[in-house]
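For this view, one protein chain was removed and the others were kept in their places.
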Amino acid sequence: MAIDPSQVRRFAHGSRVPGWDDAADLSKDPAVIPDPATTPVPEHIRAEIEAQMAKYPDFRSAAIPALHIVQREHGWCSPTAIEQAACVMRLTPAYLTAVATFYDMFSTTPKGRHDVFVCTNISCSLLGADRIHEAMVEAAGRDPDFHVKPFECLGACDIAPMASVDGEYVGPLEETDCARIVDDVKAGREVLPDKQLKRRKIAIEYWREQTLGGPDARRPSQDAGPDDPRR
Amino acid sequence: MPRPAEHWVTFTVDGLEVQAPDGVMLVDGAKYGDVEIPVFCYEPKLGQPVGACRMCLVEIEGIPKLQTACSTPVKDGMVVHTQTQRVHDAQRAVVEFLLINHPLDCPVCDKGGECPLQDITYGWGPGTSRFIEPKRHFKKPLELSPLIAIDRERCILCYRCVRFSQELSEDYQLILLERGAHSYVGTFDGHPYVAPFSGNIIELCPVGALTSRAYRFRARPWDIEGAGTVAPTDATHCNVELTVRDERVMRVLARDHEGVDDGWLDDRTRFGYQAVHVDERIVQPLVREGTELMPASWEKALGAATAALKKAGARSAALADGETTNEEAYLLQRLFREGLGSGHLASRPHGELPLDAARALADPALQATIPDLEFAHAVLLLECDPIDEAPVLDLRIRKGIRRHHVQLAVASARPTALDAQAASVMRLAPGGAEGLLVALDAALSGDDGNLGGASTAAGSNAQAVRDLAAWLRDAGDDLVIVYGERALRGQGARALLNLAARLELAGRDGAGLLEVPSVPNARGMREAGFAPGHGPGFATLAAAARDARGIAEGLASGELSTVWLNYADPVRFHPDRPLWESALGTAQVVIAVETLLTDTVREYADVVFPGEAYPEKEGTLTNLDGRVQRLRPAIGRPKGATGLPGSGVRPLWQVIADVARDLGLDLRALTGAMASSQLFEAVPFYGGLTLDEIGGRGIRWPELNAEWDAPTEVARLEVPAAGPAAREGALRLGTFRSLWASKDVDVSPALHFLRPRQVAELCPQDAEALGINEGDRVEVSANGTRIRGTAKLRAAVPPGSVFVAEGVTDEPANTLTEPLVEVRRVRERELEPQL
Partner (left out) sequence: MGVQLFYDGIDDPELRTLDGYAKRGGYEMLRKALEMEPGAVLQEMLDSEVRGRGGAGFAMGKKMSFIPGGTMDKYLVCNADESEPGTFKDRELMQKNPHLLIEGMLIAGYAIGANKSFIFIRGEYDHQADVLDAAVAEARAAGYIGDRILGFAHTQDLVVHRGAGAYICGEETALLDALEGKRGNPRLKPPFPAVQGLYRGPTLINNVETLMNAPHIMRMGGKEFARLGTANSTGTKVVSISGCVQRPGNYEVELGVPTRELVYGLAGGPPEGRSIKAWFPGGSSAPVLPGTDEYMDLPYDFDSIAKAGSMLGSGAIIVIDDSISIVDVAVKTAKFYRHESCGKCTPCREGTNWTVKMLERVQSGEATPMDLDIMASVQEQIIGNCLCVLGDAMAMPIGSMIAHFREEFEAHIDAARERNGLGAAIPQVNRGRQGGAYPMREPAGIEPTPAVV
């Protein structure tokens, strides 16, 4: 016996996936394409979605843009939000739900207004991303305005460990930065201006400046280069 | 698009040379060499293969990676291996992966014993699993709808059910939520998956994840037998396989017939079987004594019926509907014509056709087939909505549009389910189809004189009709016109024939006309001579007789005295309920053949013969494209209360023959088969069919090359009178019959929740003007008659019209007989307190 059976938690677990244990509510009507006669859609949302639909040879391509729009308007992809988008696009709400639940950036449960996506993928985690995530949860986790979420690679491993705060990439983060992020967002300020990725120069230039400007506090730049003894 | 030509290729599977049609997928091609390649997700009826389950990986020489046989078309000279080590490894890997989270509850699983996953695991799996992690457990079973239970533990995510909902029935309610290992099948925000075809996903599911709530735990595969027959629930006559256990129908499965149903069933056909075994079933004759219907012996009932008919003589009439077979219709018309001298035989609620029109419309050269819908260049849907009247046609039309780029035009008063798929949609005034047909005829012939007036009568305008006419002319050679029975009123039939002549539809394969009648065996009954205007095979008669409305008027006025209702419920389903109530109330004797104790039977029948339900019946039916198919008894007929042989339900052909005998007429029908062969002889174009020839797949008689003389000249048409226009405070009344308005739905426990309730469908503009909101109780009234329903706002309803449902028992729409109605909101204090 390779495994001690008593050690395997065989039945001590239920559903870990929301939704799997949910039955249909038989008191509801089937969800067909919402009839414009009974589904009010704010005019600006309708106009914006229709503009997106016009951009593509097939209007269904606007599904993701439409969900971005209604998520922005409603704070999350609520059933009402999805029904509104479905009504404008003449699709069933189920169609858009299938799409919305597939993608990480859409939330079909209520969430805070401010998205803080902390990258916890390989490069960031090699440099302590899990700690940053914990610190971020600590700093903002209980605030209903914040939506802190561990995220897969956000494509900014050069500033690892990093986070995306309402779309603004900041890093490299230290645990102490988390409180500053919360303060900056609450005050409506730019988030960590000194750590914003968009202000950073290309690596060669950046590190040259860092080296000239003195050793990097976090990782002392001791340029080994081709003369590195380990070669 | 016309059907592509077939071309055969030769390839090698496991060293065996195999020939298969070009373009078929390897999974299907290999079957030509008796090689089975296991699959889960592959189902060609669901469209393009998705290659998701990876069960069908095979080795193809010249291709380094293993290929999915479900998505690789066979090619000439292809060399395929399905029995190499690599293929075995891959297959075992996939089975092992599929089973890691699949529970081992086969002994209590409904699918056990008929489960593809079980079979493939035994046949191709590794035998054991190395997965020692805890399996996932979830609550089970859960309700997906009142009809379907879902067990997400068992789901192997093969995509079949969601593809059915999304790509086949196109209701797009059933979806996959989340992603990756977290994916699960569900719906939007917990709404139930209720759709006319939802039950098909149960049959598609290759595991026990989707089960029928009506069948769950009722039988195991080794307890049951399958019995093939056809279902007379609608005029397409879907082929079904009844699952029988101990003389009870436990389940209905599809019996794939490409020419009829393409393997799909609507939920009414699938779950309506429950009506066979309910308490409301009439299992022995009833005779009214005083005001009460009392059980009676067959002798007494037959005696009562015979006496009444003998007394009425030529003042008798018959009405047929429902499960009436060709044989019954034929024998009944003999009974009435030869035994009683009465030709008052009607089956069509909306009136019968003149003989020349009926004969011309049945011309084999003009008949389209059901598969033509799939391969036509264009389809015109005229005043019918297949989803309610012949559901599987809806799927066929969608398939044609999806796969073969069929162009669809819809012209109807009420919005149809296919509007979204249509290239053009024309909304008519209720009852405006005749006007449209005349207007189209005028537009195609360039007769501007009629065009304007007829277009107005249609509720449209000349330009729109001209556009539709141009569309029909330019749509391509293969044009199929699908028309509802209501379109034939007045000059509708003549105009339709003109249209067919002008568009040269006759004699062209792949083009033609297709009627969607509102009575399931309408075509067969007409051809068997059960019609006031002609005998069997459209034989000319000396004198025409009364149609359905005429019969009602005759009964009400006393000109007719006795009526035979053969599975017919005119009070519920025919127009003008007050007239029918008065007719049946005034009639001296009402003889009814019925399976269930319906309101009409309870109220009006004097003699009731217990009717066979379709699983008990033998005989033939002719579906809407002329396919003669056999009903085969799957279970025995119910016994009477005494349990004595012969005390219960008897075959109807025998009952008719017994009545005839007592009237001094020998029908020479000693067996069902004798009745059938009489029918085949009497109807010339059935060309001496035999039951054996008809077999399990049926025969389309229009393909038998019958001689046909039909008038070819186009008829001169008049501009029909336009219905009254909507005005302040009055809307035009339109009606529709829902798929669910049927006696089976009323009594089947599973379908009970679908029983239609009365609605008033309005456009938002009218609703606003009337101060009506969605969901309000409203009253629709005319001349003091009123029905109540729930307001339903639909943007697609044309302004000025209101639509109410036919066949609703508590608020019957056919009490309203005026074309214009008033609609108002019922104030709260008027509502009766809810008990």
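Which chain is which? They are A and B, in the order written, and residues in each are numbered from 1.
Keep in mind that, in the parts below, a contact is a pair of C-beta atoms (placed from the backbone, for glycine too) under 8 Å apart; a residue touches a chain by one contact, two chains touch by 3 or more.
Everything quoted here is computed from the prediction, not taken from an experiment.
Only one of A:V41, A:A156 or A:V191 touches the chain withheld from this view, namely A:A156. Mapped onto chain B, the interface with the missing chain covers residues 36, 48-55, 57, 65-66, 68, 71, 85, 88-90, 92-94, 96-98, 100-101, 119-120, 122-124, 126-128, 130-131, 133, 156-157, 159, 176, 178-183. Residues of chain A that touch the chain left out of view are 1-4, 7-8, 55-58, 60-65, 67-68, 98-99, 102-106, 117, 120-123, 125-127, 151-160, 164, 167-169, 198, 201-207, 219-226, 228, 230-231.
Here is the rule we go by: only the chains that are shown with their structure count from here on.
Chain A and chain B, compared by their mean Cα positions, are separated by 49 Å. Note for the complex: chain A touches chain B at residues 2-3, 8-11, 13-17, 19-26, 28-33, 35-38, 79, 82, 90-95, 97-98, 101-102.
Every residue of chain B that touches chain A in the complex is listed here, in rising order: 132-134, 136-139, 142-146, 150, 152, 166, 171-179, 182, 184, 186-195, 420, 753, 763-764, 767, 774, 793-796.
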